[in-house]
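Up next is chain A:
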Amino acid sequence: MLEVENIHKSYEGAPLLQGISFTIHPGETICLLGASGSGKSTLLRIIAGLEEPEMGEIRWKGENLVGTPAHQRNFGLMFQDYALFPHLSVAANVAFGLKMQSIPGSEIRHRVAESLDQVNLSSLSGRRVTDLSGGEQQRVALARTLAPRPRLLMFDEPLGALDRTLREQLMAELRLILHDSGVPAIYVTHDQEEAFALADKILLIHDGKITQQGTPAEVTGHPASAWAARFLGLGNVLDGIVRPDGRVETAAGVLDPACGHGHAAGQSVSLLIRPGSARLGEGQDCLVSRVKDVVFQKEYYRVTLENGVYIHLPMEVTVGQDVRVSFAEVECLPEDK
Partner candidate 1 sequence: MKHFSAFVFCLSLGLAACAPQGPETLTIMTHDSFAISEGVIASFEQANDVDIIFLRGGDAGEMLNKAILSRDAPLADILYGVDNTFLSRALEASIFEPYQSPLLANIPGEFQLDPAYRLLPVDYGDVCINYDKAWFAAHSLPVPASLEDLLEPAYNGLLVVENPSTSSPGLAFLLATIAHFGDPGYLDYWQALRTNGLVVVDGWETAYYTNFSASSGQGSQPMVVSYGSSPAAEVIYAEQPLSEAPTASIIGPDTCFRQIEFAGILAGTSNRSLAEKFIDFILDVQFQEDMPLQMFVYPVNPNAGLPAEFVQFAQIPAQAATVSPDEITANREKWIQAWIDVVVK
Partner candidate 2 sequence: MTIRFRKTKNQRVSESANQRISEPQSRQIAESLHRRIAESLNRRIADSLNRRIFLWLPASLFLGFLFFYPLARILGLSLNVESFTEGNIRIAFSTLRFTFYQAFLSTLLTLLLGLPAAYLFARFEFRGKSLLRTLTAIPFMLPTVVVAAGFNALLGPRGWLNLALMRWFRLEDPPLLLVGTLGAILMAHVFYNTTIVIRLVGNAQTHLDPRLEQAARCLGASPRRVFWNVTLPLVRPSILAAALLVFLFDFTSFGVILLLGGSQFTTLEVEIYIQALHLLNLPLAALLSLIQLLCTLAFSIIYSRVVVRNVVSAAPRPAQVNLRRAKKFPERIFKAGMTVLLVTFFVFPLIAIPMRSVSRLEAARAERGEVQSGLTAAYYQELFINRQGSIFYIPPIRAVVNSLAYAGLTVVLSLALAFPVAMALKRPGSLERFLDPFLMLPLGASAVTLGLGFIISFGRMLTSPLMVPLAHTLIALPFVIRTLQPALASIPDRLRQAATVLGASPLRAWFAVDWPIVARATLSGAVFAFTVSLGEFGATMLVSRPEFPTIPMAIYRFLSQPGGLNYGQAMAMATILMFLTILSILLIERLRLPGTGEF
């Protein structure tokens, strides 16, 4: 429904977005995942119509939105800082979009009540927004964005300010709301947990471009680059040089990746070693090192070795112990473009 094509935008002279293209289908929730400063918020603002791209098009159901000002696009945008109107009460905030649509007063009241109910805030409708806690403000912002029933929803890191429990709770609620409403949504975050929990499709942004698209499983299972692997925290990313015998020499040791890329000897390559694929004892790819640190993580122990690699083991080991670790699979990552 929404087509974003080849968006370019600079910030303070330096290029920020360098050719962003993707499509959103009806009912789909996509997540833009990238580091801070990668231009995610700017992209949202361009889609919303608050900023103009230097190059590229935005199309909704085939119609080019370039000339359409923001207030006519009917795209909801939920800001990172909520941007609640401090001079209005909770109910008035939520009603704002409805007022702009010139909906009669009685129906506004009805819809506001409905929205507040949806986010479990009905009791606070008369309060000033400045008196609310962070979680309450976030819900008001959500209700305000949903109330006018926009045809596209956009979220700019909305859960960033909340503590863990609240965040998980709201993530679950958000998931339900998004799926129930069937409205396509773009969710921007730098937190993969949120991304995996909410998105049907994940888009990784790096260096101003979308470097990988796919479902959460696809993206984590087959990271498209060393950067992606690092950013997603998939495991240890080691740089190494290819030896004449096909194995790769890294700082941690010599490993034999399952790689179909046919690298030439002497080429540099990045390897991904997932901590979960580690086993104590002899095996094909084997590293010998001393244990540096052990942290209990409920279902496993996270063990950091002196050579810098970290692994997950089902049993405890002692710090200072020499261990021999083998890996079920060592993946080879495509080059960062």
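The candidate set was assembled so that all candidates are chains of the complex that A comes from, given by their letters.
The rule we apply is simple: a contact is a pair of C-beta atoms (placed from the backbone, for glycine too) under 8 Å apart; a residue touches a chain by one contact, two chains touch by 3 or more; residues count from 1.
Just so you know, these numbers come straight off a predicted model, no measurement behind them.
Every candidate listed (1 or 2) is part of this complex; the one in touch with chain A, counting any copy, is 2.
Residues of chain A touching candidate 2 in their complex: 35-36, 45, 48-50, 69-77, 79-81, 83, 85-87, 96-97, 99-101, 130, 133-134, 144-145, 148, 157, 160-163, 190, 230-231, 233, 236-237, 292-296, 304, 308, 310, 316, 318-319.
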